[in-house]
Structures are given as C-alpha cells and as structure tokens.
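Left out: one protein chain. Kept in place: all the others.
When the chains are written out, they are named A, B and C in that same order, and each has its own residue count from 1.
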Amino acid sequence: MTPDTIDQIFVITKHWLLGYVPSALQPIVSAILSVVPILVVFPLLFAITTVLERKGLGRIQNRYGPNRVGPYGFSQPIADGIKSLTKEDVIPRSADQVVHFLAPLLLVLAAFLGYAILPIGRNMVIVNLNAGLLYFFAIGSMVELAVFMAGWSSRSKYSLLGAMRAVAQMISYEIPLVLASVVIIMATGSLSTVAIVEQQAHYTYSLPHWFVFTPWGFAGFLLFMVAATAESNRSPFDLPEGESEIIAGYYIEYSGFKFALFFLGEYLGMFATSGLAITLFLGGWSAPFSFLTWVPSYLWFFLKLLVLICVFIWIRGTLPRLRQDQLMNLAWKFMLPMTLINIFTAALWHFMPAGILRWIACTALLVIPCIALSRGLKQGKKLQVRTYRFAE
Amino acid sequence: MTVIFLILAAITIAGTAAAMSLRSAIHCILALTIGLVGLAALYLLLGAQFVGFTQILVYVGAVAILAVFAIMMTQGPGKTIQPILSTNWPAGVLVATAVFAILAWAIHSTPAHSTPTQPDVSVNQIGAALMHHYVLPLEIMGLLLTAALIGAVILAMPEKKEPQ
Amino acid sequence: MNGYLLLSALLFSIGLAGALTRRNAILVLIGIELMLNAANLNLIAFWRYGPNPAALTGIMFTIFSISVAAAEAAVGLGIILAVHRHTRTTDLDQMNSMKG
Partner (left out) sequence: MLGEGILKGLAETARNFFGSYVSKDRLTTIQFPEERAPRIEASRNFPFLVYDGTDPMAGLRCVSCLICEKECPPKCIFIEKSTDKKPDAVGKPQFYPSKFNIDVSVCMSCQICVEVCPFDAIKMDNAFELSATSRFDALLFDKQQLAKPNEYYHEIHPTEASEVDAALAAARAKAAPKPPPPPAAPTTETPAL
C-alpha cells in the first residue's frame, strides 16, 4: 500500500466499481459514484460541527458543552436529528403553501450544488469545469432567492424583516466575495479550481507556494473570510436571525424537518465557502510542507476545513453582532475599496521583479489604505461617552 | 441529444408562460427564475458554459431579486383583486401570435444546416477575445453600467421636498 | 438548429404577449427582459451551429446583451419606483395623463 495508492484509494475504488457496470450506464453511474460520498460526508461533517460548535462555545464561556448524550456529548446531533424529525411541522394558515415548501429545498439544493467544483483530493473533484469559480458564485447567488422565498412565503412580519435583512446583507457581501477571488484568478490565469490548486502544490525549500503567503493573498484571504461569514449569515453578521430582535428571522415559521433543513443549508453553505477559501488561498489538498506530501491529499483538505470551522466558532464566541448600518458601511465603504486595492497590488506584484522590494511595496500598498480607510470611517462617527437618561 | 433539449425547452416554456400568466406578481417572478434557469441549462447544452453561468449569476441572482424588491415596494398590503390583464389585451395576444407565426414560417423555410462539431471554447479564449478584439465594447460596457448604477440610484432616491 | 430557433421565437412571442397584455408595470418589464433572453438564445444557437464558431462573436454579443439587459432592468425599476411615488399605482392603464 504505497502512499500513492492510499492517496488515490477513492479514485481506484470508483474505477474498480465502474468496471462492473455495463458501458451504456457508465457515465450515469460514475456521476452517482462521485456525488454520493459528498452527500454522505458533508452532512456528517454538519453533525460533527454542531457538537463542536456547542462544546466550543461552552468552553469559551467557561462551561461544559453538551456532555449528556453519548460519550462527551458526541451523539448529540443524532438526538437533535430525531428531535427535529419527530417535531410537528406547523405551517401557518396564511402561508403560501408552494413557495413555503420549496424554499428550504432550494436552499439545500444550492448549498449542495456548490460542492461540484471543490477539489477535495488529488484528482478527486466531481466535475472539472474550466469556469468553476463562476459556477460557484452563480450557485451562491441562488441562495438569496431561496432566503427571500422563505421569508416572504411565511407571511409574517418578523420573517419578512429577517428575509429583507438577509438578502440585503448577502447581496452587499457577494461583491467583496467575488472581487476577493478575482485576485486569485489574475494570479493563476484560470477559473478552474483544479488548476488553481495545481499551481499552489509546488514547494521551494519545503515551503508551499500557497497564495496566502503573499501580501495580496493574505489580504484577499482575510477579506474572503469576512465576506464568507457574512454570506452564510454567521457570527458577527447574524443579523437576519437576531434572536433578540426578530426572533429567528426568515425561518421563524418553519418547524420540524424544514427547520433542520435550513440549518443544514446554512452549514453546508459555510463549508462550501470555506472549502473554496481553502482551494483558493490555502492550497486545497496540498500538504503544508514538502516532507509531508506522503500524507493522503484529502486528509489535508478536511484538516484545513476543520481548522477554518474552529476559527468560525471562535469568532462566533467572541465578536458581538453588528448593527445593520455598521454591516452595510463595512461592506460598501471598507471591503469594496480594499478588494479593489488588493487587485491593484496583485497586478503590481505580477509585474514587479521578485525580491524584497516587491514585498515592501505591496504590503505598504495594502496596509496604508487599510489604516487610512478605517481612520476615515471612524472619523464620521464621533463616539462620545455613552450618556444614560433615567426616568425621573 | 434532442431528449434533453426537449425537456429543457419544456421547462423554459412552462416557466416563462407561467411568468406571464400567474395572478400574484411574486409568483410570476419565481416562475420566471425557473424559466431562466432552464434557459441557462440550454446555453450549457449548447456548449457556452461561460454564458450559462453568467446568465444564472446576472438574472437569477440579481435581476429576479431586484424585481421582487420593486414589487414589494410598490404592491400595497393584501391581495390586489383588480384584473391582471390590461383593457385591450386581445390585441396584444393577436400581435404576439402573428409575430410567432411569421417567425415560425421564416425558420421553417430556411434550409437546416448544422456543423456537427461541438466547438469547445475555454474561458481563456473568451477572456482573450474580450481583452484583445472586443476591448472597446468592454470599456463602453463598464461606462454604461456605472451610468445605469448612478441613474437608477438617483431615480429611486426620494427627492428632497423643495419649499414651494 | 431549427428547434432552438423555434424555441427562441416562442419565448419571444410569450415575452411580447406578456409585455402587451399585463397591467402591472413590473411584469411588462419582465416581459421585455424575456424578449431580450429569447434574442440571446438565438445568438448562442447561431454561434453553435453557425459557420465559424471559433470567432466567438455569438458569445461576446450575448455577454454584452446580458449586461445591457441588467442595466436596463435596474434603470427600468428605478423609473417604476419614481412613478409609483407620484401616482401611487403601478397600473399602466391609469398612467394615461401626461401631466406627470
């Protein structure tokens, strides 16, 4: 079992299974064989993440996470699953039945479609589109429609408010998301995710050529992650489901399995965007050091995914929720100019000769506008000392 | 090959026909998105991947949401029960069928010639063509989009009440 | 090839019928959007089955036409909102007075 066979174990089993299939059905069965593992692995990852999230948040707040169901609480998702399956599915009378039913399906469908272009391991990608990134953002933009359908069809003020907030937030954060990935397209010259990972899989004296180790790559990675958190309505940007103000945003009128579908859709969206972040900036399935390449490639992908999920949970445990105007200001007044400057620095990086001068120029070109922008934006809001007026 | 085409054509026609005939405006938009996704699938069938995904991104992602927002802002509360068709709707339908008849006759009479090769075009070629041969239209497109952006914002902005 | 042309002709006529008969201004705009899409389908069909697919003219034309259609949709909806603010209706039959 040489390391290469372990690495290609899934590809070999797939071809071995394909051998038994009559050639007429070959394409369909090969498609099914490559799609089914994704449909199994990522919902499992969703189950594990719910436990990790609740235990992580607990430990951050100096308390235990769920530790009753199963050893250390790790069969909690099974309990949650059964609970959400057995719960009664209440549909409001005035709701619009068809759209109410279709919304969660469209959300989960869009979330799953996003995985078609993610290279999970060496030549382990479902379909290698040469316009892969564009496909991902096209599918990502369908999620907003599903969110709106959910909010509008339940005909309740809270859900409509939540849906409007969610759609406004997702639209205004889709632009920085796309522009942050334009940087990578410029550097690699191709939209296909497999080619992007190929370019990052080389090493110079055991350090990988990941894009995150370049100034514009690191800035792009940060901008991409902030936009990805906003795109999947998580942590500091979870205004659409602000429990304190509008109870639960667009999925308030859903219960039982459809409610669980919304969560599945949200988490799958989070995995898809962080998977894309790994592919673009953290070198997809390539090993962090040249002497570690004997480890199977898919392990690296899922290891990086777990690290990103822990960072998501960490940020969720720390940062308070942003107000709607702060949210919009951040998107339009800070992220958009920063991504444009980032594209400019990537171009500069491309044309300047390699060397320390290039590093200094690019980092300066990124850091100075960042500080100037944030100082300028803070100027407007004169944060005075908070004064309280108590009732006489 | 034609089976897939027929299915996708049926989806597109069903979606667009529903978009033009449903009573509630938001249902029309959702039906329209189904039609447009069917159309995008047709583009993929024709081998134009880049255009198919742009179509989804632009239409399903942006124009549909824009139309839905516009409807939410203009539609009063509750169901508007006034009739959905304008007064002289028979004339409209007549004109439409006439146009279709002429087009169908024109298509029918042209000799069917088709090159069997599926031209596989990669995104690099499109990018190269955009940047070299069509760079002027690209710049003008950028200008036009910014003008449209500013224009739409100014149009939709509430005017400041000048003191009469 | 003829199938695609017939389909785009049908889409065009559906869009035209919608634009001519519907009462709600936004749905007329949607009808126009549909006619533009029908034209795009025609362009791509001709590019695919046309004599010189390598010239990429069909695709270029469609990309530009999609972006123009998006810009037009934005401006059109802006106009509808502005009109709605004055006349409080989006019903096209009632917008017959040119006083504005």
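The rule we apply is simple: contacts are C-beta pairs under 8 Å (C-beta built on N, C-alpha and C of every residue); 3 or more make two chains touch, one makes a residue touch a chain.
In this text the structure is predicted, and so the values were computed from the model without any measurement.
K.L.:
Using the contact definition given at the top, list the shown chains touched by the missing chain.
P.N.:
The chain that is not shown touches these displayed chains: A.
K.L.:
Considering the whole complex, which of A:Met186, A:Ile315, A:Met328 or A:Ala347 touches the chain not shown?
P.N.:
Residue touching the absent chain, from the options given: A:Ile315.
K.L.:
Which is it among A:His15, A:Arg59 or A:His350 that touches the chain not included here?
P.N.:
Considering the complete complex, A:Arg59 is the one touching the chain left out.
K.L.:
Could you list which residues of chain A touch the chain missing from the display?
P.N.:
Contact residues on chain A toward the absent chain are 56, 59-64, 314-315, 317-319, 370-371, 374.
Definition applied: only the chains that are shown with their structure count from here on.
K.L.:
Using CA atom averages as chain centres, what separation in Å is found between chain B and chain C?
P.N.:
Taking the mean C-alpha position of each chain, the two centres sit 6 Å apart.
K.L.:
Averaged over CA atoms, how far is the centre of chain A from the centre of chain C? Could you give it in whole Å?
P.N.:
One centre to the other, that is 34 Å.
K.L.:
What whole-Å value do you get for the distance between chain A and chain B if each is reduced to the mean of its CA atoms?
P.N.:
29
K.L.:
Going by the contact rule already set, what residues in chain A reach two or more other chains?
P.N.:
Not one residue of chain A touches more than one other chain, so the list is empty.
K.L.:
Residues of chain C that contact two or more other chains, please.
P.N.:
none
K.L.:
Which of the residues in chain B end up touching chain A in this complex?
P.N.:
On the chain B side, the touching residues are 26-27, 30, 33, 49-50, 53-54, 56-57, 60-62, 64-65, 68-69, 72, 122-124.
K.L.:
Which stretch or stretches of chain C touch chain B in the complex?
P.N.:
1-7, 9-24, 26-27, 29-31, 33-34, 37, 40-41, 44-45, 47-51, 53-54, 56, 58-60, 62-64, 66-75, 77-82, 84-85, 90-93
K.L.:
Residue numbers of chain A touching chain B in their complex, please.
P.N.:
Residues in contact with chain B: 99, 129-131, 134-135, 137-142, 144-145, 148-149, 152, 164, 167, 171, 174, 189-192.
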